[in-house]
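Have a look at this one before I ask anything.
The complex appears here minus one protein chain, its other protein chains still in place.
Chain nomenclature is as follows: A, B and C, assigned in order of appearance, with residue numbering initiated at 1 for each chain independently.
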Amino acid sequence: MGPNVFRHLHRVTYAECTVGNHIYYSRYLDILEAARGEFFRQIGQPFARLQQEDIILPVTEVRLRYKGAARYDDVLTVEVRVAELARVRVAFSYAIFREPGSVLVEAVTVHACASTDDKLKRLPADLCAALRRFVETPADERVTG
Amino acid sequence: MGPNVFRHLHRVTYAECTVGNHIYYSRYLDILEAARGEFFRQIGQPFARLQQEDIILPVTEVRLRYKGAARYDDVLTVEVRVAELARVRVAFSYAIFREPGSVLVEAVTVHACASTDDKLKRLPADLCAALRRFVETPADERVTG
Amino acid sequence: MGPNVFRHLHRVTYAECTVGNHIYYSRYLDILEAARGEFFRQIGQPFARLQQEDIILPVTEVRLRYKGAARYDDVLTVEVRVAELARVRVAFSYAIFREPGSVLVEAVTVHACASTDDKLKRLPADLCAALRRFVETPADERVTG
Partner (left out) sequence: MGPNVFRHLHRVTYAECTVGNHIYYSRYLDILEAARGEFFRQIGQPFARLQQEDIILPVTEVRLRYKGAARYDDVLTVEVRVAELARVRVAFSYAIFREPGSVLVEAVTVHACASTDDKLKRLPADLCAALRRFVETPADERVTG
């Protein structure tokens, strides 16, 4: 795996599990949000500051594939990559696993870039620059800063 | 049972359950909020309107006793009573059960009356009047499970 | 709209909302589960009984598109249709709206049919028969928002 991956660790709690001892299917979206928040903080673009600058990234689409069950007390790794970087849109792809090579969940979240009054807004140049090195494909030519 | 009880029904989902097939301990607070919302709606005082009138009822204290396990697919009855009605404070007591006479959870929530900028505020007279007939009495306590 | 739609009502609580007063993106999956549970109950195939018969329908994939924000106290309608009915797989499509013609969320969940020890299993004939009349057709798709 290349350098363009952010990794976040997550310890599974009882709060996240359901009957049958596995993570309930919606809780992965909570875990992805936590991973995304840490990712943005690490690249110097915390959501709290973006919001102060009147930039929010509301989710417009999610896709998840469940391939295996995560259990109570598991330590999960969440890999975050940038799947698409466009003028007013950014998408992230995620792989969640307990052991390398054995993905439990694959996911994509698509986000609009908007002002807090919900008008579409161009992604700021410095945010684009910070995200660009996490783009997962060589298709950087797709990107319009 | 007297007239001073509001009853709310709730069907247990997988989302609320955890390992061992019982409701996770925090989810009861979500269920109590739903019951409280329906209670206020029925007495003609929906929270959404109160908030428009600059009145909110933030929770300052909760107490729960877990006496039995609710399971997936159970239909629970949540009984709501007014445990205390003061100038800037109101408390509710709850009993959750699957079958009459067999309480699974007993709870109390205490709420301040405040403006949306978090200043204490006297409970409006019409809200007090609406709540008063649900105030529980020692006699009731003997009657209810 | 044709007869092949199940509708479930849901009142939005504070528990489901986040900063900015709209439903948090993962909570829709909890709402879809509740709608699915009621749907299966109405067609005479409650999940609790299926599980006793060693049949579970684990989610293998979800897709959601968020087109508008649901707010506290909204009453949402969740429409459930059968998007695909295969030998060991069934998919549901959902439309969530506050007012007819204005869809807030579109979703699909894909489920395997399995035994409780997680082996793939053919969908029982009576379950297939019960689900079949909710299979959506191209004609329906044009009809619904």
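Observations on the structure shown:
Here, contacts are C-beta pairs under 8 Å (C-beta built on N, C-alpha and C of every residue); 3 or more make two chains touch, one makes a residue touch a chain.
Nothing here was measured: the structure is a model prediction, and the numbers come from that model.
Note that of C:Phe6, C:Tyr24 or C:Tyr94, the residue touching the chain absent from this view is C:Tyr24. Residues touching the missing chain, restricted to chain B, are 20, 25-30, 33, 56, 58-67, 116 (touch as defined at the top).
Listed by residue number, the positions of chain C touching the unshown chain are 14-15, 17-19, 21, 24, 26, 72.
By the touch definition given at the top, chain A reaches the unshown chain through residues 11, 13-15, 29-30, 33-34, 37-38, 46-48, 72-73.
Everything that follows uses one rule, which is that only the chains that are shown with their structure count from here on.
The most distant chain from chain C is B, comparing centres defined as mean Cα coordinates. Innermost chain of the displayed assembly, by C-alpha centre distance to the whole-protein C-alpha centre, is C. For this pair, chain A with chain C, the centres built from the Cα atoms lie 25 Å apart. Measuring from the averaged C-alpha position of chain A to that of chain B gives a distance of 37 Å. Inter-chain centre distance (chain B to chain C, centres taken as mean C-alpha positions): 29 Å. Under the contact definition stated at the top, the residues of chain A that touch 2 or more other chains are 26.
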